[in-house]
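One chain of protein is taken out of this complex; the other chains stay put.
In this document, chain identifiers A and B correspond to the written order of the chains, with residue numbering beginning at 1 in each.
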Amino acid sequence: MAEAGRLNLPAAPKAGTMIGAEPVTVVRAAIIVFILLFWEAIAQSGLLYRDVVPSLLAIGTAIVKVLTGPVIKCSAEFGIGPFFGFGPYEFKWEIIEPELYCHLGRTAFEVGIGLLVGGLSGLLIGLVLGGNRVLSKSFEPYLYYLGPTPKIIFFPVMIMWFGVGPGSKIAMGAISCFFPIALSTAAGMRQIDKVLIRVGHSFRANAWQMATKIYLPAMRHPTINGVRLGLGVAIIGTLLAETKLSNRGVGFLIIQAYSLFDMPRMYAMLIVLFVVAIGANALVGRLGGLSAIRQR
Amino acid sequence: MASVATLPKSGAAGAQAAADAGILVVDEIVKQFDTPEGPLIAVDRVSLSVRPGEFLAVIGPSGCGKSTLFNIIGGLLDGYQGAVTVGGETVRGPHPAIGMVFQEESTFPWRTLIENVAFPLEIAGMSRKDRFVKAKKFIALVGLSGFENRYPAELSGGMRQRVAIARTLASEPKILLMDEPFASLDEQTRLLLGDKVLQIQQDLKQTTLLITHNITEAVQLADRILVMTYRPGRVKRMVEIDLPRPRSSDVVSSEAFGRYVAQIWSDLREEATRGMQDEESRTLQAGDAS
Partner (left out) sequence: MSMAAVTRTRIFPLALGIGALAAAILAAEVLIRVGVINRFIVPLPSQIVPAFERVIVEEDIVERFRLTFFEAFTAGAMITVVGVSLGFLLFRINILRQATETWVAALASAPTVLMYPLFLVIFGRSAWTIIMMGFVAGLPPVILKTIEGLAGTRRVLINVGKSFKLTGPQLFTKILFPAALPTIFVGIRLGLIFTLINVVGVEFLINFGGLGQLINDLAERYDLPGTYAAICFVILVSVCFFVLTERVERWLRPVD
């Protein structure tokens, strides 16, 4: 019934089909090739300092070296705290692997915990504020206006509170993602179609049933978008903190390459980082999209 | 032929009368709202009684307090004077014996049809297997068999309202309370759905209270029609509809039908005109003030 009457005409031949590919893909490939050629031209010409624009070969080699990297014993034995009189808490484990993955794992861990802490508290606050008009008008402005501030400036305070270890980086990630998640959850609560709430009440659902069977499903779209955004800013916040003060993590590797003026390595690290970050974002987006299709 | 039914008195005599006269008794409801322009009486001493198995329609112009009455009976609104009783029990909050069908789109977009219809059974704690079996029956009742695993977005507006009705029927309420459920549908769909509702009501002997502003709909479906005045909403007249049962949408072409409609329109026209004049004067005042 929904798809009645679709005419099935053969598609007209488009430019580029002679090469056997869609025109969009052709243009994309052309752009990439052009950029790469342009890059190599600048690298070879010597217009800038030799290493500011390394040749593609140098970058390629560096990427391979980074991915297969010096094999080290990756041992994690870090503590969190003390803060406000609690802790320190110690974690210990060991594995032998190329250097990159050790640091990648460290960053992933920091981002993960930061997203968990910031995300859960953001969700909670968002639910509370979204559900109550008065509370929302009183406190949501704080979130709204504090949101677009550079959270990295809180880093010195985080170091004082949580020490120079992963604690301060996790805190940075948590602060970064708390705001967008709280705000989008609150907004999500408010856009729930009121009639659905009345349906729940008319069938006398209790508070828990209302929350799980009506509120949460009804706002899954804004919540998932908030989490995507939160993931993005948590990654940025954590990594920036790592570049500022750390001896582990991808941020540290980048700044280390900079201080050694190993430009091909720095480019390689940045490329790896971007691929991973964009990949993680796409993954979350896909998960969100999948669940949306299943539940509509 | 119209006659005014005797309305039950309040108090103990009223309770006895209620047990005899009807399973849903609305007794002298007064509801006042506090607006920025001052107190507004939406419903003023409305009483009615619905007999078991009967189809009662409440009709009135926009602004007569019909939806307020709907929410009060359904237990979603409080802070009123008077009482609503179901089978002798006072209504305080949504009552299990009353099932509500809302005017707006109310199907859950993230659940399939069968999950929607099974919702009240899920709330009541029925197992997944049992409730799906039961839900299937009600889906068949509204004529949507085969669409169990579709999502509301894939269905038309009329089908979605049928889903909402099936969902409420699945909770097997003693009284079905509907607030302009066909308001957003076109005339032809409305007439056909009306047929469906008539058939269901006759099959299940479902006691039904329908709030509407549509005269033909009310006369087509109801055994009795309560005409309300414009704000403050009071009972203007109770009309017995003596059209034969079982009925179908063919009845709209009969002479008796036309007479009933004309009669109710003459009552309603007065109230509707008052309502329009009131709106216009308020708009004028607001314009002057700004």
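Just so we're on the same page, contacts are C-beta pairs under 8 Å (C-beta built on N, C-alpha and C of every residue); 3 or more make two chains touch, one makes a residue touch a chain.
A quick note: this is a predicted structure, and the numbers were derived from the prediction, not measured.
Considering the whole complex, the hidden chain is in touch with A.
Across A:L146, A:V164 or A:L287, the single residue that touches the chain missing here is A:L146. On the side of chain A, the interface with the absent chain consists of residues 23-24, 27-28, 31, 48-49, 52, 83-85, 134, 137-139, 141-142, 145-146, 148-150, 152-157, 160-161, 228-229, 232, 235-236, 239-240, 243-244, 251, 254-255, 257-258, 261, 263, 266-267, 270, 273-274, 277-278, 281, using the contact rule stated above.
Everything below uses one rule, namely that only the chains that are shown with their structure count from here on.
Those residues of chain B that touch chain A in the complex are listed here as 74-76, 93-94, 96, 99-100, 102, 104-106, 108-111, 119-120, 122-123, 151-154, 156, 171. In the complex of the two chains, the chain A residues touching chain B come out as 1-2, 193, 195-196, 198-199, 201-205, 209, 213-214, 217-218, 220, 295-296.
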